[in-house]
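The complex is shown incomplete by one protein chain, all other protein chains being positioned as in the whole.
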């Protein structure tokens, strides 16, 4: 069930995929491989959430594929008993594009990290989003390079001291949601590793979305970036920071909706709900590109606020559907005659030394 | 003179660059190389504009460098009597970054095409923008691959019939301004090849901006995409389409400001000025990220509207200034003793077979 | 009408040269079609200027098309033209150097204005000094005559100017006694939607023809009889088109959908263009954001059970090398086409070269072997594409196919294959488990359990129940395909991947040997020039053996034996001696190199001369 009913055309992200024969369990999706992340790594929580959410899609297990790049998070496919491809650094969206275009009967997930997706793989990511290839992209953002043991990443906050930046990093990070929206992504969501429910909701909507869906997952790396999202976890700190949006609902947050999101010029701000006229509380509309962008700007590198949920979801024809349609139309129109192709329009025949021109 | 006075800190894009000894002319910037574009190519107009705007910067000519990728437009450096580097496809922003970081005394321009910058080079572009490297990037957007003789590009409109898409392209194009804004660009402008004045204004502001400035230039390729921007040129068609923004001014356009830009939800729309209360006409504020994004969405692939001018300009520390600052601070602090470095903390000395440990 | 002499010729080389805007490629193509339809054997060599249209009238803007046609089977587009048609001074200047004494030079005098002469860098007018004395020069006011003929049709001078290439075609068609109806029909169909343009071109064509017939300038016309080629049906084809058709055929014969992931680059783009128009054959073309995405998507498609293909030129291969390594490690079928051009770096995009051979073999990190094949001529690209696909599918490996600029754009008659005669490429996907669990129970799938004969691993595509498995770029454990850091396993896997490629059975190298003790061995597009040079040497009474490698990795099993059976082995290449190096490295047999790296193919005469010292047992350059 999609989290948001937008009254869009009925073709869903999973419509062409064979359904499972019977009910499935998380265990069915668990491979025989020993899980190898550091103790306490946020990836465990995401893995558990994915294993338990996959059965709810009720697809044939063998029709699910996880394609990943390189990074700690990119080990993900090994731990799921589906088809999996642990590819090379940054290229998973490209590989998944080829797969998705040629196989409409597969549910294709991409698993990637902040380095994999936004550093080396940034271009493939934005192109997959622009093309709207039917992929569900899980971007594990721990704001660090985990696998290579702790260099700063394109989402690390300015001033971050890491192995490669002993005096602090000097580059402004990407806001991955803003970037995706700038690239015309049709689905952008965000969730937290430890928030099983929120994560599941967004993942499910993403998987059911037809087109490219990007889900940024804030993920803790206790080894190289310990507690990086703690302010969004610890109730005392998180309550004024965590903003969860739901399509069609006014955006309030904090204990008993203490805070509200309101317009500030062309952007958004936060005010005590009590001080805001109900009509002035912004109502989330996942189809509004500019609102989604403004929401993305509410979240900044300092994590003063962080917006979770489905920030954008709109329907737009997917690259793979259209590409397949062109091929299908051509195939259906017939004329795929290899002999005719090879012969072309101008041929001549030699027989016992005599030449006869045969021009069509 | 910068087009917009934002009351920003006074360090400008060109402040560290030696000034010219005397007045310069366009001719001074003209190299001995024969210009080799097709007759009627929009690149000629841009070249002429650049040759005549460079003298207004009053910099020493040898301190100006043009770095380009590969494409018709990327031949640009050959035609200017400055330093020039015609590099490889898509990588100009990366090469220019290395140059700009190591040489604060140079004014570094990047010349690139829609394929070069947004297809193969998309990642380097967004990273240069995010880092805010002090570069002026001229993106020649002719919505086609010119040099390779006419394939569609990431800015080609859906359905475009080209050599590689005989049945029409099926991928949604990038909106380069949206993409740049999503990548946190500090300066984004747009101009038209044939509009010498508008182009010069934006280019000058871009060159004087400290940080990465992206200028999208709509450019005609009469050979492979003839007349692609004609609706924005022909007065009868352009008058309801061309929207030029100026910081601090209400956004009206058309003959005698017939049309006005107004708010529509979180986005923008267009209405007859006569029907809009003056207070409801949107006033351009180049420092407003969300407004800039909304403006970028006004321009769509169909060119019903196209926004020109400086859409965004804000001040943010540049990567190169900060990186140099770190090195300078370290150098100034002294201690660059190669002998001490090599020796480290634990050494021992062998003399005539006797070992003496010398530990510091 | 003047009475002309008709002479028979066995072979003729014509070159049309003009400004990029003068339509020389079209003219050449059409004359080629006439020659083909007439039954001549032929070979062509189009030569483009740099990728960008240079200013009209300049040397940089000169475009030319050379055609060699004959009444016997020929091998190259010819060294030097017998007839050179030049449309402007720049074309004269750029091409005169290639013209042998006594050749015919047909000049469009209308363009020889002071302005145009200056643009081409002429101080004076070569038509007015003695510089053209060695040639038979025909000065023809093509533009004026065309304009005059079109005036009655109401065609203005400027439009008329666009048809002057058809005047030239008409004149040459007359000179070589070509049938004309077909060209007229072709013009009418080409411009079907603009009949006035069609008419203008037809009139220009006829005017040129009539000009030859009626003026006294041309005392002789020539006849080149049809060639007696082996029985069969023929067409003219370029290498890029043949390669595209080969890919389609491989899709057909394997029963797999074809997926091309590609990024445009000269001179490979036309393969993408061609395949983009063949969707009806179940071919999907994906114009990727860059070369890495192109090969990546092809790998993804192969993983999904398609025939994944990626096409590019040298710089693109550099970019794809990491991903090709992934295909080596994951042992997925993948066809990688490199249409070589002048290098290094961006180099000379429109020129030809064979300098990517060692990159094809070694341009990846780690031990990453893969088969390498190369077509010898435009039509051969069809067969070699099918062969490359066969290797990829049978051995589950990326295969590198090395074409080049000369093959890509050159054309020749192609004896058409029958579909049934093509190899059967049927693939069997894995559908059932092939191993047992640790506890002995059946039903386990081992994605790296190899076929004992081919050493290929099973190809289990997503969607197959019971075979879910994971692959990737980290070293794989034997059989299970799990990640393995075990030293012994790595040692084994590196050697088994090498053994898989080394063990591919490749047809023996065939040698044409008239009792010689010198062998000339080539690969790729040097086939034509080598063959032609060898013919000349043999005609001059020398004994010289010839062989040509289609498989560059692995080499045919008899290669070493062949090499060792000659006193001298000479390898002509368009690089600095890469195959020679490879042969020495593999077999430690001394090999002599003849190298040319000018962006131009060897000429037959040039190569015969370079080979001469070897066969005459003269002192050979060390």
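Letters A, B and C mark the chains in the order given here, with residues in each chain numbered from 1 onward.
Going forward, contacts are C-beta pairs under 8 Å (C-beta built on N, C-alpha and C of every residue); 3 or more make two chains touch, one makes a residue touch a chain.
The structure displayed is predicted, hence computed values, not measured ones.
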Contact list for the unshown chain, restricted to visible chains: A, B, C
Contact residue for the chain not shown (choose from C:151, C:367 or C:508): C:367
Per the touch definition above, residue among A:20, A:58 or A:147 touching the missing chain: A:147
Per the touch definition above, residue among B:86, B:196 or B:233 touching the missing chain: B:86
Candidates C:157, C:495 or C:564 - the one touching the absent chain: C:495
Absent chain, residues of subunit A that touch it: 34-39, 70, 72, 75, 88-90, 119-120, 122, 145-149, 151-152, 154, 163-167, 223
Residue ranges of subunit C at the interface with the undisplayed chain: 49-50, 60, 313-315, 317-319, 321-322, 325-326, 328-330, 340, 342-351, 353, 355-356, 358-359, 361-368, 472-475, 483, 485, 487-488, 490-491, 494-495, 497-498, 575-576, 581-582, 584-586, 588-591, 596-600
Interface with the undisplayed chain - residues on subunit B: 18, 31, 33, 60-63, 65, 67, 70, 77-78, 81-88, 91, 94-103, 105-106, 123-124, 127, 323-324, 326-327, 329-331, 333-336, 338-339, 341-344, 346-353, 355, 357-359
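Quick note on the criterion: only the chains that are shown with their structure count from here on.
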Centre-to-centre distance between subunit B and subunit A (centres being mean Cα positions), rounded to whole Å: 29
Centre distance in Å when subunit B and subunit C are each reduced to the mean of their C-alpha atoms: 40
Sites on subunit A at which at least two other chains make contact: 123, 127, 323, 326, 329-330
Multi-partner residues of subunit C (each touching 2 or more other chains): 279, 289-290
